[in-house]
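For this view, one protein chain was removed and the others were kept in their places.
Going in written order, the chains are labelled A, B, C and D, and every chain counts its residues from 1.
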Amino acid sequence: MRSLPSLPHYLLRNAEQYANRVAMRHKDLGIWREWTWAEICGEVQSYAMGLKELGLCHGDKVAIIGGNRPRLYWSFSAIQSIGAIPVPVYADSVAEEMVYVLEHAGVRFAVCQDQEQVDKVVSVHDQLPGLSNILYDESRGMRDYDVQVILSIDAVQNLGRRALERDSHRAVQWRTEIDTLSGNDMCVMLYTSGTTGRPKGVMLSHDNLIITSINANTFDKLDVDEQTIAYLPLAWVGDHVFSYGQSLTAGYCVCCPESPETISADRREIAPTYFFAPPRVFESLLTAITVAMEDASRPKRAMFDHFIRVAKGYGEDVLNGAPLPLFSRLHYAIGELLVYGPLKNRLGMSRVRVAYTAGEAIGPDIFRFYRSLGINLKQLYGQTEASVYITAQPDGQIDADTVGIPSLDVEIRIADNGEVLYRSPGVFLGYYRDDEATASTRTADGWVYTGDAGFIDEKGHLRIIDRAKDVGRLNDDSLFPPKYIENKLKFFPSIKEAVAFGDGRDYVAAFVNIDLAAVSNWAERNDIVYASYQELAGHPLVYDMIERHIEEVNRDLAAEPRVAGACIRRFLVLHKELDADDGELTRTQKVRRKFINERYQALIEALYSDRDTQFVSTTVIFEDGRKGKIEADVTIRSLGEVPDMQMAS
Amino acid sequence: MNHARRWSDQLSEELGSGASAELLSVDNVSLSFGGVKAIADISFDILKGEVRAIIGPNGAGKTSMLNVINGFYHPQEGIITFRGKQRRRMKPYQAAASGIARTFQNVALFKGMSTLDNIMSGRSLKMHCGFLWQVVHIGPARSEEIRHRRRVEEIIDFLEIAHIRKQPVGKLPYGLQKRVELGRAMAMEPELLLLDEPMAGMNLEEKEDMSRFIIDLNSEFGTTIALIEHDMGVVMDLADRVVVLDYGRKIADGTPAEVQANQDVIDAYLGVAH
Amino acid sequence: MLYREAGQFKTSYAADQALLPILQDRIGLSLILLVAFVGIPLLATDFFIGSVMIPFLVFSLAAIGLNILTGYAGQLSLGTGAFMGVGAYACYKLTTYFPDINIILLILFSGVFSAAAGVLFGLPSLRIKGLYLAITTLAAQFFLEWCFIRIAWLYNYNDSGAIEVPTRKLLDIAITGASATPVVRYLVIISVVTLMALVAANVLRGRIGRSWMMIRDMDIAAELMGIRPLRAKLSAFAFSSYYCGVAGALMVFMWIGSAEVESFDINHSFLVLFMVIIGGMGSLLGCFLGAAFIWVLPIIIRAVPQLIGLDLLAATTEHLTNIIIGVLIIFFLIVEPHGLARLWQLGKEKLRTWPFPYASN
Amino acid sequence: MTNRTFTALAAALVVASCWIPVAQAQDSLYIPSLTYRTGPFSGGGTPFADGYADYLNMLNERDGGINGVKIIVEECETAYNSQKGVECYEATKDKGALAYSPLSTGITLALVPKAPIDKIPVFSMGYGLSAAAAGEKFPWTFVYPASYWSQMSSILKYIDANDGIRGKKIGFIYLDAAYGLEPIPLLDQLSESMGFTVAKFPVGVKEMQNQSSQWLNVRKESPDWMIMWGWGAMNPTAIREAAKIRFPLDRFIGNWWAGSHNDLKGVGEAGKGYLAANFSGLGQEYPALQDVLAHVVDKGLSKVSAREDVGNVLYNRGLFNAVVLAEAVRIAQDRTGKKVISGADMREGLENIDLSEERLSELGLPGFTGELKGSCADHEGGGSIFIQQWNGSDWEKVTDLIAPMSDIVRPMLEEAAEAYVSDKPDWQSQTCS
Partner (left out) sequence: MDILHSIFVAPFIDMGAYPDFLLQVIWEGFVAGVLYSLIALGFVLIYKASGVFNFAQGIMVVFAALVLVSLHEMGMPAWVAVLVSVVVMGLLAIGVERFVLRKLVNQHDAILLMATIGLTLVLKGSGQLIFGGEPKPMITRELGLPTGASDWEVFGGVVIFQHIDIAATVVALLMVLALAVFFSKTRIGRALRAVADDHQAALSVGISLHQIWAIVWFAAGIVALVTGIMWGARSEVSFALEIIALKALAVLILGGFTSIPGAIVGGLVIGIGEKLFEVYWGALFGSGVEAWFAYVLALIFLLFRPQGLFGERIIERV
């Protein structure tokens, strides 16, 4: 199928081809409001006209700040339709973080969801000389702002409508203008949240998005009947592709939840057929399931456990359509009736045809758990620079440890140092105003460095070990892949976060962050009394439990020759939760390794000494914004015995 | 970009210029129960659009004052003028019909109903559809119900309680119950909203939320508010004018700053013997 | 477990406020109605229809009446029996004077008279609350009972002092009187009860129903929200008594076929009250569950010794029934004071959240 | 889960109990017995039910049934409650029930219109609808051996014979319900023709044991005679109250439901002199009763609590009820030639009943009651009663049979029957040649 030149073209196509199909839903004021493609096209048209009235021109950048709201998605289309470039910004970033992006992109307009975002932009407006207008979606609290500069999307659309009324020719003009867009034009600029350094503006073209979207739709046979729920950050490439690009190209319906608190209820109501969630979401869902089942009556729990075992036994085979004895099929069918079906129903996943997880490694147990229930959960590997898709698992070829085969039209190469490179139609135009970085990432012949180390296994599936630059070596020269180790640790429900050290050291040591929900539940069952997170984290029995987990990880590591030298010798349980507000995690909840190295210098040193405890004092920012100090004596524990490599192998 | 300015600032200027109309005035009102004087000869007024605080130590007659204003108690003496109409005796439902709503010191929600129904109940006065239509629940009855539901949903959205929309209120945490009660009073779209200790028993965060709602309510919808509150910080932040009661008498009336400086008020709060 | 609600979303307030927003409930109710309207008339024995279903439906309707007053509007009443009597006697007089008007219309109209009686005896509710009011409704009960005997006009001066139901026809099929077959009477009753239950559900979810619940939950707050207590309470009395009246008329005209004052005595008030308590105050479903429980359980208890071949004295069974019902009432109050409907509600909630023990998210 | 299991079990039971086809009587005579051994009137209901069941069981034990066909007596408890009575009726009628004796005015009124539809006769012996004595209008209902109105006329005859009723004031104290209201039309009618005045004292069902105001009124009105239509706890209370206000008890006459041993047992000596109407014999000294004692009571097959209860007024009345039914069965068998008969055959048997003095002796009940001969038109049979008096510890028969004033009563009955039928267009009547 020949693709159309730009995303607005797809909007026009859908408005014609799928005119009366529901394109978008939004739970607003208690019910799901619906818009058909034709309606959306009309809204976008008047919106675009209004933007033009306000003086927005081809090539202008427009920041979009907010949650998953229909009008913000329409903003993308409206902006793109007049050749301007939308720049979605993470809504939870504070004004100081935001100002860099806005300033760097040189935005002319900012489209904000509500007063909160408007206030942020207003508070830094003096640093943004190019900013001329602020638009907002929700009018609550907005009545006292200057209506000349700060105006609602509704008002803009009214402007547009009036303009259209004045001059009916404009509608035609709008379409002609869209026709001038070409596939190579920049379509959107996405700032990567960068684990290191400043965010970079990834420029993606219409073709990047359109071709990858179409390829993805083809790969998973997604069509106009899909339902998906948009709940991930607008500024993240994934949402832009899943909820915008793929929706436009396939014509399927995107549903926006009512509020962050109601996402799971809203997901249950919508029951999406196509669903993406980072491993974290699946993990916390599973934890919630486990915790909730702890409270179930004994027979029910026994039944639940039984059928979960049954599912573990042949659920995956049922999903893959492998031949099975009749009895097993029956057994599984009963389980489907009693457990899996209802469970999927509660999770809002009973209609899921394709579910993806990516971004990080997912625990194999967690991964298999969902698959065994009959949810077609798959992994993919992607990047902003690739318009997401690099590799993905095709149906029936699923393995928890791999990220699948190269996506359609994607080529993959492994560099000598183990770094993965790819080349695809989705490869970005370049970093905005940063040719140097562009050049160092993308070779002249179009290969892009992913920054991840990995290898292709015998079945042709890609396996990712770690960030290429993070893979270090111990003093005895054995390989140290920190993230690989951390992920193994994090697969235990009681461990929320882990940070491993070892590069240039004698042995591997680790920080562990307990998962409060899981551990407090465990503590309750074991009659452990505690007053605070800190006390629980320092509890000897908690240490014992963590120690057992680490021993298990060590056994696993020892079993793999490539990383067998990286067994953990010493660890500590952190007295506080690693927090994005304190800068310890990125907004996407990734560990800021460097920052932690600096902040917890004393603890790290203690890990490599023979001390049993170490005093530490940290400054934290509380939820209400006040600053405070947390002080603690953190216990350090050595593992009695590291598994013997020979025995293991 | 400096154009953004709070409307409340303008409002206080207007108040200062004395342009605002009197919404309610209480003139020489006295109330006693079997010989015990709860309110003795109190007069004060509430201007349209302002936030008026009534403060005073425990037992000062604050709640009794609210009860008099909304017709639950009938004062033995004195006259109440609301929107230019004088009255001495009035049934609570008549007060409600004339545009006075209130919340209660101890949450007085309808425990058997959901959040949604509780707030819907605030629309009772605005619903008029006849019995026969309700019986069949089509036509006007249904469209009326839906029309008001929409309005109620806006309040739910305003108060950020969408996630408890369908939960029975009895089991909600106290702070949320107070919020629902405010929503119920808002649903009446009153001219005058009486809030009896809207922040009693709340933690700091909840108090901040509630303050924000009260300010927004006052500024966005122009609702006149009279509130009883113990937290002086809150009163000083919210109120345009304050009246201070003690042992059923008025001892001070003025802006927060004036009242704070008043010696009688300081004595009353410090518990100087009378 | 049976409830699979994923994918059921509402795009309008009308759908969101529907009586049965959940698809599975709609299917369930449709099945029940199918069985009730088609299955039972085709398959069940006359005994089952005549002595189980018809009384069950009549009492369900009476229980709806009482539940509206007690469960929804919070006004405890012990006068249900008498209000049923007013309906029955009114219907008798109406059909005497207007023999040509369809008896179903007359039955429905006779409720108006008991509604009027309800309003009259509801007047004290403005000043009297709770148990005190319950006792004053006893005045209604005993005074009306006395009227039913003393005012011979009410029973057309029959020598027997009882009302005897004449045969009345609809489309040439006898629907009252001895020649009306149980199936025909059953179909009439179930139609009336279904219709009236629907009406009750509609009224209860609207403004009027809400005003009753406001008065019940917090009468002071309700008044300060603009509800006029007298109007709300009296409308509850009227509406409730209307239902009781129609139930009474149905009881006499469609079930027993004759009635003297004993048919409306205080024990009936208690019987209906038990149904409401066991079924669940403030629940329409509870009315049906309670009526089924109180009416059908004794039939089962009576049948059990026979089924297992035990030769118990009829009287012994009767006493045992009393004891069992009494114990069950206490048991239910201890286990679930809000009745069978709440148990069903909890069970349904369990089914909805299955396999989780509660709604965790 | 337990909850659901319970519900399921209950549902299954209902279904089972309601859909299992009822066993049709193939080779037996099925006679249901609507009893009330519970409730406020159980004091009267219990001995009646005992006598009823014992006689039929005696026939089974002694003769192997009637003409060799076993009788099945099934009790169903009504607690004197109309709704339960109807339920009992519905539950038993399809088992081949031959006749119903509901022993309650309320239930009788409910069953009378059903009888012609279901073709099962109602035999309300000395209670129920007086008008049912008119057989032409009520082919399916029988009130042998006398209607309330006949009884009232006999009682008035007794008063007239003893004291001369003209110019006297007669007090009528009655249960304020359908049962007590029944004889009032006749009383009013006769007061004119016989020249006496009537003072009425209703006793509410709830006030049965609280009659002091009624009797204060009696004292105020000071009637010459008192007649009582009472039942259950009303009777002893009334007699006590009468004694309290010193009303002469030998001028206080109860109807046949107000003159049992149960009523007077507790009153004892204080009730001495009290009179009551009756139509069934007293004591156990009848051969048939001896048979009952020998074949049933002594074998432990009876539910009577004490052997001496056999022969009590209500026991014997229940027994008499059974005698009439058994006799009707025999007649029906003779007339139809079938051994196993239907309800319709039973109706014929009842209509052609003929208990002559001779026949009674054959049955082992010589002089037990007056002659009873039914016919198509006459569903009352004899109509005679006798008066008995309480001697402080037992009843004594003090009069011979007193025939009713048929000349006055009969036309009134016919008229009442006419009135009953008038507003029922498709009522099934019969014409008697």
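As a working rule, contacts are C-beta pairs under 8 Å (C-beta built on N, C-alpha and C of every residue); 3 or more make two chains touch, one makes a residue touch a chain.
Keep in mind it's a predicted model, so treat the numbers as computed, not measured.
For the chain left out of this panel, the touching residue among C:N67, C:T176, C:T321 or C:T353 is C:T321. Contact with the chain not shown here comes from a single listed residue; of D:I72, D:I170 or D:M208, that residue is D:M208.
The chain not shown here is touched by just one of B:T63, B:S98 or B:Q177, and that residue is B:T63. With the whole complex as reference, residues 76, 124, 127-132, 135-136, 138-139, 141-143, 145-146, 149-150, 220, 224, 266, 270, 273-274, 277, 315-316, 319-330, 333-334, 337 of subunit C touch the missing chain. What subunit D contributes to its contact with the hidden chain is residues 37-40, 42-43, 46, 176, 200-214, 216-217, 219-220, 232-233, 236-237, 240, 244-246, 262, 265-268, 270, 305.
Just so we're on the same page, only the chains that are shown with their structure count from here on.
At the centre of the protein atoms shown, by the Cα-centroid criterion, sits C. Each chain's centre was taken as the mean of its CA atoms, and the one lying most distant from subunit B is D. If you average the Cα atoms of subunit A and of subunit B, the two centres end up 45 Å apart.
Separating the CA-averaged centres of subunit B and subunit D is a span of 73 Å. Residues of subunit C in contact with at least two other chains: 12-13. Across the assembly, subunit B contributes residues 149-150 that each touch 2 or more other chains.
Those residues of subunit C whose C-beta lies close enough to touch subunit A in the complex are 1, 3-13, 15-16, 353-358, 360-361. Within the complex formed with subunit B, the residues of subunit C that make contact are 12-14, 17, 199, 202-203, 205-208, 210-211, 213-214, 216-218, 220-229, 282. If you check the complex, the residues on subunit B that touch subunit A are 1, 3-7, 116, 149-150, 153-154, 156-158, 160, 162-163, 165, 204-205, 216, 219-220.
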